[in-house]
Each structure stands twice: as structure tokens, then as C-alpha cells.
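One protein chain is absent from this view; the other protein chains keep their places.
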Amino acid sequence: MNLTHPLLDHDGDKLHEECGVFGVIGATDASVICALGLHALQHRGQEAVGMTSFDGTEFYTRRGMGHVADNFASGESLAELPGDMAVGHVRYATTGGSGLRNVQPLYAELASGGFAVAHNGNISNAMALRRELVRKGAIFQSTSDTEVIIHLTATSRYPTILDKFVDALRMVEGAYSLICTTPEGMIACRDPLGIRPLVMGKIGGAIVFASETVALDVVGAEFLRPVAPGELISVDFDGNITSHHPFGTVPSRPCIFEHVYFSRPDSIFNKRSVYESRKQIGVQLAMESPVDADLVVAVPDSGVPAAIGYSQQSGIPFELGIIRSHYVGRTFIQPSDGVRHSSVKRKHNANRLLVEGKKIVLIDDSIVRGTTSLKIVQMMRDAGAKEVHFRVASPPTGYGCYYGVDTPERSKLLAGRMDVAAMAEFIQADSLAFVSIDGLYRAVGLEERNDSCPQYCDACFTGDYPTKLTDLMEREGNSPQLPLSAGTKVHG
Amino acid sequence: MNLTHPLLDHDGDKLHEECGVFGVIGATDASVICALGLHALQHRGQEAVGMTSFDGTEFYTRRGMGHVADNFASGESLAELPGDMAVGHVRYATTGGSGLRNVQPLYAELASGGFAVAHNGNISNAMALRRELVRKGAIFQSTSDTEVIIHLTATSRYPTILDKFVDALRMVEGAYSLICTTPEGMIACRDPLGIRPLVMGKIGGAIVFASETVALDVVGAEFLRPVAPGELISVDFDGNITSHHPFGTVPSRPCIFEHVYFSRPDSIFNKRSVYESRKQIGVQLAMESPVDADLVVAVPDSGVPAAIGYSQQSGIPFELGIIRSHYVGRTFIQPSDGVRHSSVKRKHNANRLLVEGKKIVLIDDSIVRGTTSLKIVQMMRDAGAKEVHFRVASPPTGYGCYYGVDTPERSKLLAGRMDVAAMAEFIQADSLAFVSIDGLYRAVGLEERNDSCPQYCDACFTGDYPTKLTDLMEREGNSPQLPLSAGTKVHG
Amino acid sequence: MNLTHPLLDHDGDKLHEECGVFGVIGATDASVICALGLHALQHRGQEAVGMTSFDGTEFYTRRGMGHVADNFASGESLAELPGDMAVGHVRYATTGGSGLRNVQPLYAELASGGFAVAHNGNISNAMALRRELVRKGAIFQSTSDTEVIIHLTATSRYPTILDKFVDALRMVEGAYSLICTTPEGMIACRDPLGIRPLVMGKIGGAIVFASETVALDVVGAEFLRPVAPGELISVDFDGNITSHHPFGTVPSRPCIFEHVYFSRPDSIFNKRSVYESRKQIGVQLAMESPVDADLVVAVPDSGVPAAIGYSQQSGIPFELGIIRSHYVGRTFIQPSDGVRHSSVKRKHNANRLLVEGKKIVLIDDSIVRGTTSLKIVQMMRDAGAKEVHFRVASPPTGYGCYYGVDTPERSKLLAGRMDVAAMAEFIQADSLAFVSIDGLYRAVGLEERNDSCPQYCDACFTGDYPTKLTDLMEREGNSPQLPLSAGTKVHG
Partner (left out) sequence: MNLTHPLLDHDGDKLHEECGVFGVIGATDASVICALGLHALQHRGQEAVGMTSFDGTEFYTRRGMGHVADNFASGESLAELPGDMAVGHVRYATTGGSGLRNVQPLYAELASGGFAVAHNGNISNAMALRRELVRKGAIFQSTSDTEVIIHLTATSRYPTILDKFVDALRMVEGAYSLICTTPEGMIACRDPLGIRPLVMGKIGGAIVFASETVALDVVGAEFLRPVAPGELISVDFDGNITSHHPFGTVPSRPCIFEHVYFSRPDSIFNKRSVYESRKQIGVQLAMESPVDADLVVAVPDSGVPAAIGYSQQSGIPFELGIIRSHYVGRTFIQPSDGVRHSSVKRKHNANRLLVEGKKIVLIDDSIVRGTTSLKIVQMMRDAGAKEVHFRVASPPTGYGCYYGVDTPERSKLLAGRMDVAAMAEFIQADSLAFVSIDGLYRAVGLEERNDSCPQYCDACFTGDYPTKLTDLMEREGNSPQLPLSAGTKVHG
């Protein structure tokens, strides 16, 4: 969501979803429900959280760094957010002391009244739009691309807030799932390709929107349906729900990485169980890349469903060869005499007596930089594993994401720098295999990838970006990060 | 460890180990290693943490509420704990504003020099000893039973600190694993029955003591051996290690609940893999209480190893029917219109599409009050499970622990109030079974429980307490909590 | 400065200057100098403080609630404000959780680059201007009237930042002393009537602007001259100083209350020693309202200079009959059995052995609500004073200020509700007298008040407001707070 560093280089060796959104209208204690919903989406963003509520007269906003539980668990904090409509947001990174300005929802008083926006995604022409707005006298509060949408809405010549908002979205390119609140009610919408997820549910007479169905479960809401790609749903305070399709229809391209890693396994994404997709990736892996081994071991927790699938398909028993600590938190200072890989061990420790002398299949969801994979393979060997065969439940991640996911630049992605054989050597595994692109599409219930019109956005694997990337093109000129023939079929 | 409320009634529906201890002598950056070690023992106590170091001249102590990572992750905090010897402690509950006084290690300046003590266990005659010490003019800083040991040491007439300390321990009854630091070095010891765990390792030239072997793994230390029951090991700054056995020899009675729940599965307790013990409990359960079902589902994470064992023995597939959130933290305020069981759902959510229409075997490590078990069974049914068969990887927990574990009073223990059939009804399971006492002993590698001289302390299951309970007897007179015939064989 | 409550009712029984401003350009460590300067202006605003610096490339802003010393005393906090230009602001009240948004300097990125503004004063048509700006799509970050100036500047059609700024100021009515920073340098200006103070100094090669000369003294700067009413001074990074007079010339009306109370006695205001003005008010009082007494006692500290003047003129000895505590700070909870006036006593205590049996002349700078005056008279009597003659070093304060001073509404001003005789009875003094309006003008070095064209703004005494009050007129319609014939001569 942050305009300034879509390519920010982070410590962790995972791709990070940059946001989760949640909104509820028509419920007493809307902010209490919203806090619970955001908590269930905490895996989508751990750095900051914000909420805006509306009590029929006033809008109230609170934001904070850290987790939902650190900011919105108490009755006192939520008492400052009264009303029966609330929208909230968890986000991944904000940097620097002024970070709180960028924490969403962003709020502005327009001539039509208050307007709060929570955004999951990334506007790929935000910088160009912003430059033009500033030239006309707009004053920006944040560095967030989301604020561009607000200014476009504020300066639109259309009469109603809904028309102004659609007018604004027409100028925008990229990925967005948005939940907005106005004095008339709530507006939820998803970009024409439906890149980022958004679902609708109900709880009693209230309507709920959330990034994932797990948030509906946790607040006790019933899952109604996903918001459709390109759909804009408005809900007023009498409970009237109106669906708009202002953008025409194009084939959708939801993010396939939601199945691989971002969504929680107990969520339903694109009408399919995420847990089941992950298990089936394991099944595909076992068929595509079998190995003779004693144990199937997952890198917990994200590798577990695929490992169960691999075990069931291969008949090799699934065992807890790595134990994950529940208490990870911040980085510890290291002893000067160098405990080998203690930062990995704090999180993952080998189950030594189990692993000793065994041939193991090690399953992880993805490889980003490869540094953590190397340490885990070494930890298995230090614990006495005889052979370590690494199987990855996604194709090689060779391209950056410009749709709201924090990706290292291509030169830091292991798959951007080397082929599978070299990667195997880098992580010191006895063998290494990734699921194929078509295997991945099969695991999510399709026949294969339709290369002429792919059913998902898989740009991080293929470099096949479904939208223009205006800001990136301006910045990079000849665009060294993009493949020569973006859009051609690339199987990992 | 807390003198005032061994029977304190806590929210969570688990038994809580009340402490973990860690010590290192002979290492540069002793406090850095100690912080990592304590972090690996965080599951043994999350409420408070403390550390004392010694730099050859001065002792330094820092204590804080909360997790190790909140207090000892940074170089600045550890720079205040210089020296090559350090001892630390994590603990479960402290209450009230003055709680920091009770956070260990406790430290005192004796005539022989500084003396810091970290204690895991509970002194069962602490109140009687304290009363006598105060009568003689001793001034207590804390309400901790550990301070009794310090005062007894301070006022002993023996000449050396080691003799004073042994003299003190002779007056003490109960369970204790202690790590002490003096200007001469480190002393580690375990009560004559070895109720609480303590192990020794080495890292380079340094000697390390810890509650569990996982802490040795994380700091990169080699596991040497457990401290023996009744053994007192002193280590000086030249690396000389001396073993003392001042108490004579009695058959040991280590706590069997370390296998069931307290220790991490990647630890080695009483020379046996905890993970393997738990898996074997699952195997025993499958043999003792088979059931016709579609899926084996664990209550994560503690139920997972037994569930894997049950699955492997029964051939019923192991699946993730419950997804655990990594972001639990503090209690949230609840919506006024009542989301059913939202506090449970924040932690555990049903994997609805998997569970729907299925007969499931649900495996948990233990049942304490039963309230959480009830909610989880209901959650499974709400998600569409056809049958829910509950299998518990421990015998019924019917008796309080007076050896450093926080247990509800007997009247609040579900197994203290009703038989298995009534318990099944209470938690609304289609069937309920516990592993038998002998099944548990088999799972930890023995033939059966030796009733005339049990190989473990299993008082929480049997009421067979291996020591006198002086304070409890004084307090309760006719002792309603104890079984009429403590020591007779009671199979769960 | 706060748009929403110019009439806010505060606890303290004093009028409060709402702001102080300080800026420096051309100095290494500009933010360090600025912090010292703001500290010297702390009496002008204790609730919040902010600073913006510029290092040739970037602008940096930090704001905080509380005193300068709480926020900007440390090297670390100031290291976040690098560069050789800095502007800062102390302010009186901000309310609510969102208060930090209103803390100045306000900063915006305009098309011309960064623009930070620190404002002392009040724009009396801010609400009308804001309404029109929002209608055109402007998005406001704060509720501060200062932001109106920024938006007017951002949307001006003039080409240069200086022209845009002047264009903006032409639309504005009220009182303002402003210090702005742009990438080209610093702009300082004062409204055409010069209601609020602003002075210029230099320190080495750097130029300094400040609300009062005392801030120049404290940072070691030389006082050059006041910024003239209606003057706009721009200073660039080569040290070029340019003076502009874009508004034409009108007779100035500086605030006479700066002499009475707001400015520090060691400041020079309107080319005159504030200390000397206050002493001369005491001289005038002694001539206008003599009394037979044993002691002259000041209400410390603000009453002291007038008391010294009264003592020197009358020959009655000046003594410390009231001792002021240095440790006042926040309100204390009161004992339930009611210590009489303990909140006053915490600040001011009678010097009992001195006062007992004496006739005293009690000198204070002003009477606002009268509640504190009553308590002090009672405290003198409780201490045994035989007679208490109250003399006030200003005329009766009967009218609100709309130029950046926090005044109670007229109905709460003692002089707005009753005449001098009734006031004497209310505060239970044996006699009461105020300096006359002409006496006040004489004390500041003039012959008398020029009623056709007063030399100062004295609206709080006379109701003679020197500007339009657009927002007030809109709000109040028939304007009950204003005298029937604002502008006619009213002697206190």
C-alpha cells in the first residue's frame, strides 16, 4: 500500500501480504466486531492497525503500531469508536516515525461529509496521479497510494459520493479491494480483475465485509458470497444492499498466492478450501517429484497441509521433525561466539531423536531468498538426518509483485538468480523440486493454466502482469525487472 | 513458586508449569546465552522473567513482567548484565503491583557475598519455615517460598556457602530444581525425588543448566546428562565440576506430566523423547479406545503428537480440522450481542469444509475444567461434524499439584467432580476416553505403573503425593482435597 | 489558533496566550537553537510543542504533547530534526485524542515543495474560508485555522511561493504572526495591525525570529528589530534578507496585554521594557488609588513588578507576604473532609508571621473570573491580615479576545458581570481598584489613549475590536457578546 517502496527489502524470508480489511454496518458495537475480525486477519499484516467508526453523526478514528490485540482489545479503546458502522485495516510495513500517518483507514472530510477508506492492494499509477493532484493544489497527508483515491474522489465533478468514487476509480490502475464508509453507509469494491480477495457475510441484521472468510467465522458471521471482480456493493443504514458493475466485465485474475500462502487454511478463497488446495499441491508434488524417504517433515506451520498431502499420496509417514516455538517476536541479540543459526532455532528446532539417521522429505510453501531454507536444511543435517529432500509447494518465485505484496527485487529472489539445480546446491539439499505451474493449477481444481487467458494472477511465478505498471515503467525506463516477453508462458 | 496461592484459580483451561530456569557459567556474553535459553523455555512461564549475572566483582539483576523477548532481546538490556556467569528464570503468575518483588532470580547479599537463586518447584513447608524465621528477626522481601531457602542459607551456622546451602535444603520439603550463583561459581541441584526437571550441557568451555534440553539446542549447547535427583553440582570459574549427593538415595519420582504436556516435544525428559512419548500415548489410546471415524483431528498444538500416533495406529487419516491462530495474546472485549465462543474461535477455528459431514476423533492432551473442551466440541458440531469422539492423551486429572504447578482446586477439576460418563455428557461428546494410567506408563517406555513404588510422580492423576505437605495440612486441617487413601492405586 | 473553540472555558483564572513561535535559518544545529528558543517561550503555551527542520533536501517534523523539555531536550530527539533551518511552536490548548494533528508547525508538500507554518494569532474568518475550500475539494488534516492559510497558498494561481503566500494572506482577516519555511528559505510576517508580537535577531550568521526578545537572549542572539506590522521578511540560504510590505500601511494596534501579562518581564515589546511598563502601572496605581497600609504584597510572580512600583511610589515596604511553590503541575485529588482552598495553597501560601495583624496592599496583574482573587484574599485574612486592599495592574477585563488569546465568555468575566464595587464585595476585599485605561497608556509611555485611533489593541478592556469578526458574526447573529457601540471609548 505504500507508494514509496513496493520493493522494500525485508528481513523475513517470506512474501508478505501487505494488508487485511474488515468492515461491518448495522451492528451494535460495530467496533468490537471489527476488532475481532481484524484480529482474525492479523496474519495479513502485523505492523499496524487502524479503525474508523461512525455513530450517525461523527466519525472516530484510532490507529496504532503493532497488533490488533495491542491496540483494540480493551473496552476503553473501543469505547472511543462508538456507532454501528466500523471499518478497519491491518497492514504490514510502515517505516519511520511518521508511520502513523500512513496507517489506514485514511479519513477525510469531503464536502459531502466524512469519508474513510481501507485498502488492500496497490495502485500501480499512484505516483503519476499524485503528481498531477499536487500540481492542482491538493495537499497530501500521507505517502500512501490510498490517499490518491480520496483526493480523486474529493475533486470529482460528479454530484453524489458514489459517482465521485467511481469516477476516481476509473483513473486508477492496479489491484484494490476497498471498504469505505460515508455518512450514507458502506461501500465495498474490488478491482476489475479481482486480484485481491474480498468477501461478504452477515451477522444478524448486519452486513460484514472481510479479506477472508476466516474473519467471518471468528465473528460468528455467515459467509454470503465473494464480492465479484469489478463489483461495487453499497449498503445503507436501512440494510439495503445495492450491487454496481461500473467497469464492464473482463476475465478475472485473482491472486493464486492466496492459495499458496497468504490466506489462512481455514478460509475459502475463490470458492475453494485453501486447506484442500494446499493438500492437493502436496499430492501433485508427490506425483511429480517422488522420493524414497522415511519421513515427511513440514516446515511449520505453512508447510503442514502440503506435507499431509504428500504423505497421504506417497505413503511415507508425516511426523513433526521440526518443532515451532509459539514465542518468536522480535530479533534477539546474538552471542559474540556465534551460536550457529540461533535466530532460526528460536523459531524452528529439530526434533533430534526423531530425525537422527533418517531420510526426510522436507516440505515448505515457497522459497524467496533461500537463506532460511539453507539454514533449515543444515539444522536437519546437524540433527543427524541422512538425506534431506526439499519439496516446495509453489513454483519458483522469480518476479516481483506490484499488487500489494511485499517482494524483494528480482535480483534477490533465489529463483530470479539461478535455476533449480543451482538452487538445490545453494540450499545444500540432496534434491530439490517445485510443483509445476500446471500442477499448481490442477491443485486448485483446474485442468491446467490457460496460457492465453490465465485464470489467476501468477505474475510472481511467470512475470505475466495483468495490468499496466505505469509508475514502475516511469521509474525504471527499460524495466530490467520485467521478463523480455511478459505474458509468454513460463513454467517453473 | 508463590507461597500465597498454590491453588490460584486461573482463566486458561490448562495446567501451567510455573517456572523454567537456565544458567550458564564460563561464557563470554553469559547473559546473551541465558536470554536465548530462557526464550526457549518461555512455554514454562510467560508472566515474568528475570536474570542475574556476575562479572567477577558485582552481581547485576534485571527483572520484568512479560516475555523474555520484551525484556531481554536487546543489546542495551543485556549490556546491563555483564559477566561470564548468568542465571535466569521465567515464571507463570505473579499478581498485583508488587509482583516484581517476587520475580526471580531472588538475590541477597550474604556475609559470604552475593547469592542469587532461581527456583522451579514448590516448597511444601515454606509457610512454617517462614514463620519461624520472622520470629527470629528475618525480614522478607517477597512472598516467594524461594526466599525461605535464602534466609535459611544466610542464618546457617556452617562455614562455607555450599555447606550453608545444603544445611538449608535439609530443612525444606517439596519439589525444587535450583540454580544458584555465588562469587565462587554456580550450584545446580534437584530435590531428592527429582520431581522437577533439570539438565546439564556444555557449549565450548562453558557449562549450562536448563529445565529442558530444548534450551540447550537453541543456544547450541551439547546435552551432557540430567542432573540426578538429590544431586548438587557445583561449577567454579576454572571449569571444575563437582557432584555432591548430600541427601542419601531414594527412588526418584519425576513428574510424568512433563511427558504429557509441560515439556516441549523436542525435549528429552528422563532420557526419553517427549515427542515419542506423546505419539505412543496416541497409540495406546487407539488400542484402548478405538472408534470408527473419518478423520483424526488434534486440538493444536499440544494434541498433535498423540493425534499422529492415534492416526498411525488406527489408519484413520490425520487432518488439520482445527486451525490455530498465531496471534492470541490478551483477552478481547466481546460484542454485546454475543458471538458464540468467540474467545475460543480467536485461538482455534474449525476447518469447516474439511469437517462437514465427517465423523471425527478429537485428540487433546488433557481435560482440566472441561469448559474449553465443551466449546471445541460445539465448534466441531457447528462446523457440521457428524460425530465427535473425544480422546484424551492423559488419565483424568483429579487432584491438585503442590510441586510448582498451578492447578485449580479439586472441586473445579472436571475429573474431581464426575466420572467419565458424566464428563462425556458435560462436554457433549459422542464418546469420551482417557488413556489409562498403565497405558500412560507403557507410553513412556515402562511395563506398567509400579504401585508399591511408582516410577513417576503422578499425584495429579492418582492423589499419591510423594512428600509431606506441611503447609497444606496446617491450612486445611482434615484436608478435604486429599483422597482418603493417598497412595492406593487409582486408575483413571 | 483552534478553529473550534475560541471561547473555550478553562480552569485557570488567567488569560492565556495561545502560542509562541520561533525560527532560525543559517545555523548548524538549527533545531537545537530552536528548542532553546521555544523553551524560553514556554510561558506562551504549555500544552504542546512541535518543530520542523529542513536540511536542504528533506523536511522533518516532530510534535508532542507537553513541554519543550519533555519533547526536545535530548540529542536523540533533535537528531531527527537535522538541517540549518528550523521553525517551532508552543501552544496552549489542544483537546481530544486527535490533538496531535493540530500541533504546529503544520506541514504540507505543495507543488513548489515543502511548506511549514507556525502561527501565533487567530484568523477571524477561518470557518468561512474553510467551508469554501472544502467545497472545491480541499482535504483538511486538522481543525486549525492555520491550515486555511496553507490551502489558500496551495491553490493560489500566482507563480512563486512568496506570491502565493501573499495572495493567501490577502483573503485572511484577524491576527497573525507567522514563521514559514520553504525550500528557498524562511518567511516571517505579521498582520497589518501587528496585533501579535514578532521580533528578529541574529546569532553569528544566522537569522532568528521569535515571539519575544527573551528567546533571543536565551539562545545568545542579538535583537535586531521587531518585524513591522504588515511586514513580510524573507531570508534565503545565502543570508539575503528582503522586506516586503504587501498590504499597504495602517496605524498599528499591538496587543497591550503583552505589557500587562503575556510577555516575560525581561522582554522588550513595542520598543519598551515590559518590566518597566509593569512597574509604571504600579506607580500609576499608587497615584490613582493610594491606601494607608503596612506592607505591599504581590500575588507572585506576575504581580511583583507592579508591586515594586507601587512600593517605590507609595513608600510602603514591599515584602513577600505570599510564597509561591515551584512545584505546581497537575491538579491533586482533594481530601474528602475539605481542606479549605488547598488547590490555591499548593501554589500560593501565606507568609503567616509576616502578614499577621498587618494592613496589606495586595497587587495582582488582572482579574478574570475572580474566583482565585477571592481565595487569595481569604488566605490573607486566615493568616491574620487586618485589612486587605486589592489593587489590579490592568483595567477591568470585560470583553473576549478573538485574536489568539483564550478568554472565557463575557458572562464569566467578573468585569463583564458587575461593576467595581460589586467586584470588591465578591472578592471580599476591604477595597478594590484597577488602573485606569489612561493610566495604563501612561505606564507604557504614552500621554493617554487616542480614542479616535487607539495606539494599542485593548479590546479585552474596551470591546473596541480593530478587525472584522466574520466567523463570530455568523455564529452569533446579533452578537450578544459585543458592546452595543464597539469602538466607543470605555474607561475601566
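A, B and C label the chains in the order they appear, each numbered from 1.
Rule of thumb we're sticking to: contacts are C-beta pairs under 8 Å (C-beta built on N, C-alpha and C of every residue); 3 or more make two chains touch, one makes a residue touch a chain.
Here the structure is a predicted model, which means the values were calculated and not measured.
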Touch partners, limited to displayed chains, of the chain removed from view: B, C
Per the touch definition above, residue among C:134, C:186 or C:304 touching the missing chain: C:304
Touching residue (missing chain; options C:67, C:202 or C:253): C:67
Option touching the unshown chain, where C:159, C:248 or C:335 are the choices: C:335
Where the missing chain touches subunit C, by residue: 27-29, 32-33, 35-36, 39-40, 42-43, 46, 67-70, 72-75, 78, 203-204, 214, 217-220, 264-266, 268, 273, 275-276, 301, 304-305, 308, 312, 317-320, 323-337, 339-340, 342, 345-346, 349-354
Residues in subunit B touching the chain absent from view: 61-62, 80, 97-98, 108-111, 134-141, 150-151, 154-156
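Heads up, the rule we're going with is that only the chains that are shown with their structure count from here on.
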Residual chain groupings, excluding subunit A and keeping positions: B | C
Most extensive contact between chains (C-beta pair count): A-B
Far-end chain from subunit A, centres as C-alpha averages: C
Chain nearest the overall C-alpha centroid of the shown protein atoms: A
Touching two or more other chains - residues of subunit C: none
